[in-house]
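Each remark here refers to the structure printed beneath this line.
With one protein chain removed, the remaining protein chains of the complex are shown where they sit.
To keep things simple, chains are lettered A, B and C as they appear, and every chain counts its residues starting from 1.
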Amino acid sequence: MIEAVRATKKFGRKTVLRNLSMTAEKGQITCLIGINGAGKSTLLKAIMGLTPLSGGQIRIDGAPIGKAVYEKVAFVPDTLPMPPSMTVADSLQFMGDYYSNWNAKRASDLLVFFRLNVSDRISSLSKGNAAKLNLLHGLSLDTDYVLMDEPFSGIDLFSREQIASVFTSDLIEGRGVILTTHEIGEIEHLIDKAVLLDQGEVRREFMCEEMRMAEGKSVIDVMREVYRA
Amino acid sequence: MNRYLKLVVMELHRFWKIYAALMLLTFLSQFGGLFLTLRSYLTEVKGRMYAESLYDYAAYAEKHGPESFYTMTSRMEPWFTAPVLLCIAALLFYVFMIWYRDWFGKNPFVYRMLMLPTSRMNLYWAKLTAIMVFVLGLVGWQLVLFPLHMALYRSMLPAELAVTQSVESFIHHHSVFQTLIPQTFTEFVLYYGAGLMTVTVLFTSVLIERSYRFKGIAGGLVYAAASLFAMLAPQLVNDGIGFELYPWETFLLLVVIGAVLLALSLGISRYLLIRKITV
Amino acid sequence: MKRKRYWASGLLAAFIILSIGIYYIQAASSHLPQFRLAALEGNEAEAEGLVLSAYYNHDALGEQAEITASGTRYESERPFLDRVGDLEGWMGSVQPIGRLTLQYPRFMRGRAFAEYLDDEAWVIRAELEPEYGVDLLKPSYRFRIDMLDKKTGKSRSFRADLPESKFDSKSIIDLQRFGTTIKAAVQYEVIGMDGRRRESEIRIYDIDLNEEKITGSAKVDFGTSAGDGREIRIFRVFEYHWTKPSDSLALEVSVMDVSDLESKDGTSGGIANQNATAVRQPVMAEHRLVIYHYGTGEVKQTSLPLSLPDASQNLFRTGPVVLWTRSDGQALDLKGYRASDAALAFEKKLTARVLGAESIGQTAIGPDRLYLALTASGTPEVAAVDPADGHLAFRGAVTIDGVDENEKKRLLSSIGVSSISVRS
Partner (left out) sequence: MNDSGESSTSVPAFNNRDPVYLQVVRHFKVDIATGKLKAGQTIPSRRELAARMNINPNTAQKAYKEMEDQGLIVTEGNAPSKVTSDERVLGAVKDELVAESVAAFVASVRGIGLPSEDLLRIVKRAYEAVMSGDKEGQP
């Protein structure tokens, strides 16, 4: 389980995360929903240790974050963090060199599935292809958890469908996924749990199916309540 | 360990194009400049021999004296030392760029670097090693070029006008090279040890800035200034309050201060990299 | 990682180690020629401690070197730690202070340059400290005395005010101890703007170590005084062991006749007036050796030969003997005077030919020898004269072993000796 306990983060005077606590279970797909600036990306970066918290703590399977995080949790940021001069093949070679839990077989399968050309340079990739390569890097690591920052935003429909199909594939099975989005739209059925963020605080944290069972509300309905009120 | 080596190889590879350019530029500027200078000197000599009706080089040498390799290089300034200074400036600039380049661009490579499943200090050691390799590589390159230049000098100049000088003697008397390539290996280790310490201080300043963005810049500058002051302290003590330090005491003090600064810089960098750095 | 990159990095690393390694190994293993000072006449032991500061100019760049009986030490070949720890080198040519600093680093720290007395019980240091009162230009001076007890290692300091005097320049030129009284010889001078010494005077002060104050003073009267058109210059005669106890103080007093300079062009002539068309040197009217005996206060003196324009003259003292030398490069006139009564002990003329040399160069004084730098057929040589009677006690020449004749000649011709010193 990935746990944020009263996580607080300030950038100068602006408080981005305000005593935020939430959990994401292994084997479930948890979705952080909130408008831009709600602190979604910051929380993911905090979980990955890419930015320090001003207060509170992140625990992964009970242990505070440390170097071991990176073999347990894969992170797919909103942009592809690879030097532009590298080719797709180089990037795979790079991941293979540094990650002992790199699954080369799965990487090459994904290359085929995502129809990526190994000799393309990172700088020449379309936004969709870059997002897919980015996802490939994350998913090809045998990790318990995968964090994805806005995996669907701003890319073509076809790529978006391909990425969505990943969520229902064996790639995700058994793994804990946290993804962020600011418009839930067509992926409502893909997620197990929704966490609604606003100004760095958790407004609502609920299991989608239980919400449907108990209150017959879709995630979007809850969002309307939370963000309109 | 091998992750550290892989990172070093990567850091070296990322800069090799500029590095090769620096080496080539140094060669062309020095070797080419020397060739042109030698040629114009020879025409000058022939002209004078004709004007003063001196029949052979020996007579000329008798009258005007030979021209040593050392004076030939000073004739061709700035083409001899300018490339060296350019290389130093480039490497000094790269001490900062080796970090900042990871933060640039729409896909900041630093995300991936900070997520590598290895101690972040490996990133630090790899970049430090890369800088030192670049510096020592250029020193080695210059040491290889000297005999080459001297060979050109001996081949183009008639024996009567030439003065044989050793590379070591040339370096020992040259204002720029005597500091870059000191007399004894002990000093070489001390000089470049101080250089290493300076790089760690600069790295620490960069990391302070990268960790505390707003006040980070000030923090970084203050740290660098404090380190510089610490290194100058023994000299200030000597000139200032008259408590005179004997040479070996000053030397010892400098070594101790340098070691402390090195340890401090590494400690702070470690803390910042693991705890405070932010993307 | 691509194999190619690994290899390239490995090659770069190897290149660095090789290029720098080979340079330093080659630099460390290549040695400049090992000249040494060999004895030609007199016994080998005389060359012990003798150091020739020389310049070996073989490649238009040249190397600083020190040639001794055992070999040559080149500045560019000295290991770093040797240079850092070299206190005597650091103190420059002021040998005794270098040795004192080595022996008593704490006592000598910070204020090395002063007048010293190094006797069997104490090391005493005397300085004149300016005290800036109202008139910054006219500070009042006082003695600062530091004493180090050699047995206990403890040191104490005190100050004693110097009486006012019209002389603006004051310096301590000798320090002796008699029981619990220190005698400090102070030289007063009035130096004009043009750097010429108008008046000069020596006073001896008695300072009581227990009461820590001046208990008496006396002017050294040698019967001559500055006056119209006459200037007095006083110098202490240089001694090798100037910090050792001595019962007398040897002074060189020269009276310069500047009458024609001042009256003619109204301005004062002399070295300082650069723009004068013909710079006329003041003429030496009198030249005396004055011996002041601390015990009795007696002054013994004798007249010395006048200096000639084209000859360099020097005065040295070695304990009981004061040597006067004058050399024009070809011949050396030598006179020995007894320090006790300033009487002439011997007189000698050493010509270059007699010494088998082409020219006689710089002279230097050692603990008990007068050294002459000679050049014979292009080879630097050293002659040592016994100060007691002026006889030639030793003659040595710079040589080099293990090379054939003309190579030796070529090497020796590229050596230039700049100074002789003795490092005991």
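Definition applied: a residue touches a chain if its C-beta (ideal position, glycine included) is under 8 Å from a C-beta of that chain, and two chains touch if they have at least 3 such contacts.
Just so you know, these numbers come straight off a predicted model, no measurement behind them.
Interchain touches from the omitted chain, evaluated on the whole complex, reach A. Contact with the omitted chain, checked across A:57, A:87, A:108 or A:218, is made by A:218. The missing chain, though absent from the display, is touched by one residue of A:85, A:101 or A:168; that residue is A:168. Although one chain is not drawn, its touching partners on chain A can still be listed: residues 27-29, 109, 113, 164-165, 167-173, 188-192, 208-209, 212-213, 216-221.
By our rule, only the chains that are shown with their structure count from here on.
In summary, the chains found to touch both chain A and chain C are B.
Averaging C-alpha coordinates per chain and comparing to chain C, the farthest chain turns out to be A. A summary of chain positions shows that the Cα centroid lying nearest the centre of all protein Cα atoms is that of chain B.
One finds 83 Å separating the Cα centroids of chain A and chain C. With centres taken as mean Cα positions, chain C sits 42 Å from chain B. With centres taken as mean Cα positions, chain B sits 45 Å from chain A. Shown for chain A are the residues that touch two or more other chains, namely 97. Residue positions 6 of chain B each touch two or more of the other chains.
If you check the complex, the residues on chain C that touch chain B are 1, 5-6, 8-9, 12-13, 15-16, 18-20, 23-24, 26-28, 30, 59-61, 63, 76, 79-81, 84-87, 90, 101, 105, 109-112. Those residues of chain B lying in contact with chain A across their complex are 3, 6, 14, 105-112, 114-120, 214, 275-279. Residues 6, 8-10, 12-13, 16, 66, 68, 70-71, 133, 136-137, 139-141, 143-144, 163-170, 172-173, 181, 183-188, 190, 242-244, 246-248, 251 of chain B are the ones that touch chain C when the two sit in their complex.
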